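Got a structure here, written out as structure tokens. Questions coming.
For chain A:
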Amino acid sequence: MDLNIFGNILDILTALFLTAGCFLGISGGIGLYRLPDFFTRQHASGITDSACSFAILFALMLQSGFTMVTIKLFFILIFLIITSTTATHALAKTALFKGQKPLLGREDNH
Partner candidate 1 sequence: MESVVDIVLLSFLCITVVAIVYIRKLFCAIMLLGIFSLLSASLFVTMDAVDVAFTEAAVGTGISSILLLSALALTHTREQRPPHQPYIALLVVVVTGAVLIYGTMDLPRFGDPNSPIHRHVAVRYIADSPHEVGPPNIVTSVLASYRGYDTLGETVVIFTAGIALVGLLGFRRRQEFKVRLYQPMDKKTSYAENSTEDGDEFEDNIKLPGANHMVLRIVGKMFIPLILLFALYVQFHGDYGPGGGFQAGVIFASGIILYALIFDVETAMRVITPKGLRLLAVAGVFIYGGVGLVCMFLGGNFLDYNVLSAHPLHGQHLGIFLIELGVGINVFAIMVIMFYTFANRKRGSV
Partner candidate 2 sequence: MSTDPLYLFTPGLVIILAALPIAILRGWWQRTFIVIAPIMAFLQLWTYSGDASWTVAVSTFDLQLLHITCAGRLFASAFIIALWLGGLFALESASKIELASVFIYAGSAISVTLCGDLITLFLFWELMALASTMVIWAEGSEAARRAGFRYLLVHLMGGVILLTGIAGLAANGSTLDLGIIGSNSLARWLVLAGFLVNAGAPPVSYWIADAYPAASPTGMVFLATFTTKTAVYVLLSYFAGATVLIPIGLYMAIYGVIYALRETNVRRILAYSIVNQVGFMVAAVGIGTVTAINGASAHAFAHIMYKTVLLMGAGSVMLSTGKDQACNLGGLAQRMPWTTTCVVIGSAASMGVPLTSSFITKSLIIGAAAQQHLMWTWLILTACSAAVVFNAGVRFPWLTFFQSQTSAHIEGGHDPSWPGRAALMLGAGICIGVGVFAQQFYNLLPTSGDYHPYSLSHVVAQLQLLVPATLLFFVTLPLISNKPRVQLDLDWILRRPLLIAWNDIVLQLFALGLRWRNFFVSSMVRGFKFLFRHHGPRGILSRSWPTGSIALWVAIILASYVILYSL
Partner candidate 3 sequence: MSHLPILQVIIPLLAAPLCIVFNNRRIAWFVALCATWASFGVSLLIAQQVLQSGALSYDIGGWPAPWGIDYYVDSLNAFVLLIVTGISALALPYANRSVEQEIDPRSQPYFYSLLLVCLAGLLGISITGDAFNMYVFLELSSLSSYALIGMGPRRRALTAAYQYLVMGTIGATFILIGIGLLYSLTGSLNIQDISYQLHANNIIGSGNRTLLTAFAFITVGLSLKLALFPLHLWLPNAYTYAPSVITIFLASTATKVAIYMLLRFCYCVVGSESIFQLTLGQIVLLPSLAAIIVSSVVAIFQYDIKRMLAYSSIAQIGYITLGLSMSNHSGLSAAILHMFNHALMKGLLFMTMGAVSYSVGSVYLTDFRGLGRRMPFTMGAFIVGGLSLMGIPMTAGFVSKWMLVQAAIELGWWDVVILILIGSLLAVIYIWRVVETAYFNPLLELEEEEIGEAPLSLLIPMWLMVIANIYFGINSAIPVEFAQQAATLLLGGM
């Protein structure tokens, strides 16, 4: 019975995290589409990459319990967190380096 309750709680948590992940993913997608310039879009995709994937992976980890799969998912999570942020960083830096200027920082925008 206890186990069952515990299981229910896990399921609810999973659902929450999944919903959150989906929401973040969709909002990231919309942001990617709607935001005006490169850097702001970077922001949107950065959310999708890190927060959204974090939420979904965590939900999956909750579902898989203490198995090998969880450990693998954990590694993927770590990997994703580090690489996606690095990728966002590298992209932004390259864009800046190539001469893209943030829209908001421009003088004529005031």
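Criterion applied: all candidates are chains of the complex that A comes from, given by their letters.
Note that in this section a contact is a pair of C-beta atoms (placed from the backbone, for glycine too) under 8 Å apart; a residue touches a chain by one contact, two chains touch by 3 or more; residues count from 1.
Since this is a predicted model, take the numbers as computed values, not measurements.
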Mark the candidate that touches any copy of chain A in this complex, from 1, 2 or 3. 1
Would you tell me which residues of chain A are touching candidate 1 in their complex? 79, 82-83, 86, 89-90, 93-94, 97-99, 101
